[in-house]
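Left out: one protein chain. Kept in place: all the others.
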Amino acid sequence: MWTWYHKLSSPKWFYQLSGQWLPWIACAAVLFLGTGLVMALAYAPADYQQGNSFRIMYIHVPSAILAQSCYMMMAVAGGIVLIWRIKLAEMVLKCIAPFGASITFLALVTGGIWGYPTWGTWWVWDARGTSMLILLFLYFGVIALQSAINNTSGAARACALLSLVGLVNIPIIKYSVEWWNTLHQPATFKLTEKPSMPMEMWLPLLIMVVAFYLVFTVVLIMRVRNEILEREYKTNWVRKLIDPSADRSIKSSVKNGGE
Amino acid sequence: MYFDSFEAFLAMGKHGVYVWSAYGLAIVLLSVNVIAPLLNKRKVVAKQQARLRREQQKRASN
Amino acid sequence: MPEVLLRAENLLFEYDDLLLFEQLNFSAQQGEVVYVEGPNGSGKTTLLKILCGLIEPTEGQIYWRDQRISSAHIDYRQNLLYQGHQAGIKSSLSARENLKWLLSLKGLRPGLDKIDEALALSGLMGFEDVPCGHLSAGQKRRVGLARIFISNEKIWILDEPFTAIDKKGVATLESTINQHAEQGGLVFITTHQSLNLTVPSQCITLD
Partner (left out) sequence: MYWYSIKSMISRELLIAVRYPAEVLNPLVFFLMVVTLFPLGISPEPQFLAQIAGPVIWIAALLAMMLSLDSLFKNDFDDGSLEQLLISPSPIVMLVLVKVITHWFTTVFPIILLAPLLAMMMQLPDEGYRALILTLLLGTPVISMIGGIGAALTVGLHRGGVLLSLIVLPLFIPILVFSASAIEAANMIMQYDGQLAMLAAMLVLALVTTPFATAFALKISINN
């Protein structure tokens, strides 16, 4: 158990394993995204009330789900950073934030594009949209803090704490926003799913959700791998990796006491 | 297939603009997220290689 | 046999990619003065802060009387006097008020006469009630010195204590350091001055 745990937290091990897995995950992502897009755009039936604008849901809902779980994962990585001080978690924390922010942005914009033909307005202060906007602010905060601190692991630890504070606050924010919404708005603008969605409608949604998670995994792995190359420069395996031709000369110079 | 013709598929009822712009934006955002680390990897590797070479030169001159 | 108060094992400190020091081992015992030497940017201040427990080393451990300073931190801090580049002197408070607060952090509550005595020793007689913002840079540093004179801590960690201090002040501090070591204390110090010590000393050199 413990050796497994140490292995998992070692950047070298992650780099090698993720290198093997990445092509497969990328293939799966392309496959799922392709199938999902075709099904969502061409095969799913139009909604009897909203017509074809309903198809935007297949983008909006997966990105909204992913936006929230990205923040969760970021905070979990933050917890690992603060408790166990694992370098890999620091890298993951740093790499999730920009993706999370962009996917939150996507959820917000697609929500607007969906809203306009459906309710005639780009933006309503409904509970979900507002919560999503606040989530975007939370991401901005983490990204801004990250970029303001020069020391890499210091920045990671500060962001870890901030994302944990954010995680504790998210349920409170959500609750307060929902509560505020019921006060100020009659329920006409509510974006409730139809209780009985036919299979042709929810299957593409399921596929798209999986596809979004796969794309996220691919992006995260690629970013973390770059981060490893950046931060693990001092280790021999990274040096060998980036410059195989120089391999022998390093070894000989070390042997000759060149350092 | 839900649509009768390719034109109907493009038109999406009256909602073509909205549907296609939403999907377009999604594709653009996802591809940017995928392409950015790919480009960045080249930059990082080039940077670290230059650093390695500098150090090797320094060692050689010592 | 004098007791070993502070021991460092395999200290390594990295700031991002920059390796400041590695494989640093030393043990310091009662009655000793330890110089920390090295050029600017070699990590002297960082090492002193690591010894205080303010900064955590990337690798390695520090032991206070054979206990890790992180696990014995209350006892350790009770016995620790640290003075950095900034001594923690508030300019809106008077010398007396500043000293009172600094001492209260250790739970110490000496009488006013003791505080005034220390201030007089550091050459601040007559300035006890002046807000420190009105004092000169050297006088401000002397408020920090007064904190040292009044100390009952075992370990002193002094980062450039002689900056902006005149000859007389240097001599006073020097004799205080000697006296502290003779009474079984331990002093870590970084300085560009050469001191006249009557007690054993060792040197940690960073490069």
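Each chain gets a letter, A, B and C, in the order it is written, and its residues are counted from 1.
As a working rule, a residue touches a chain if its C-beta (ideal position, glycine included) is under 8 Å from a C-beta of that chain, and two chains touch if they have at least 3 such contacts.
Note that the coordinates shown come from a computational prediction; the quantities given were computed from them, not determined experimentally.
Here the chain not displayed is in touch, across the complete complex, with A, C. Interface note: of A:W21, A:W122 or A:W180, the residue touching the hidden chain in the full complex is A:W180. Within the whole complex, the absent chain has one touching residue among A:A158, A:L205, A:V218 or A:V238, and that is A:A158. The chain omitted from view is touched by exactly one of A:V30, A:I65, A:I149 or A:L203, namely A:I149. Chain A residues in contact with the hidden partner, per the touch definition given at the top, are 82, 134, 137-138, 140-142, 144-145, 148-151, 154, 157-158, 161-162, 164-166, 168-169, 172-173, 175-177, 179-180, 183.
Although one chain is not shown, part of chain C still touches it, namely residues 49, 52-56, 73-75, 77-78, 80, 82, 84-93, 97, 100-102, 104-107, 109, 131.
The rule is short, and it goes like this: only the chains that are shown with their structure count from here on.
Averaging Cα coordinates per chain places chain A and chain C 47 Å apart. Residues of chain C in contact with at least two other chains: none.
Residue positions of chain B with contacts to 2 or more other chains are absent. By the touch rule above, chain C contacts chain A in their complex via residues 15-17.
The part of chain B that touches chain A in the complex is made up of residues 1-3, 9, 12-16, 18-19, 21-23, 25-26, 29-30, 32-34, 37-38, 40-41, 44-45, 48-49, 51-53, 56, 59-60, 62.
Contact residues of chain A toward chain B in the complex are 33, 37, 41-46, 51-53, 55-56, 59-60, 63, 99, 102-103, 105-106, 109-110, 113-114, 116-117, 215, 218-219, 222-223, 225-226, 229-230, 233, 238-239, 242-243, 246, 249-250, 253, 258-259.
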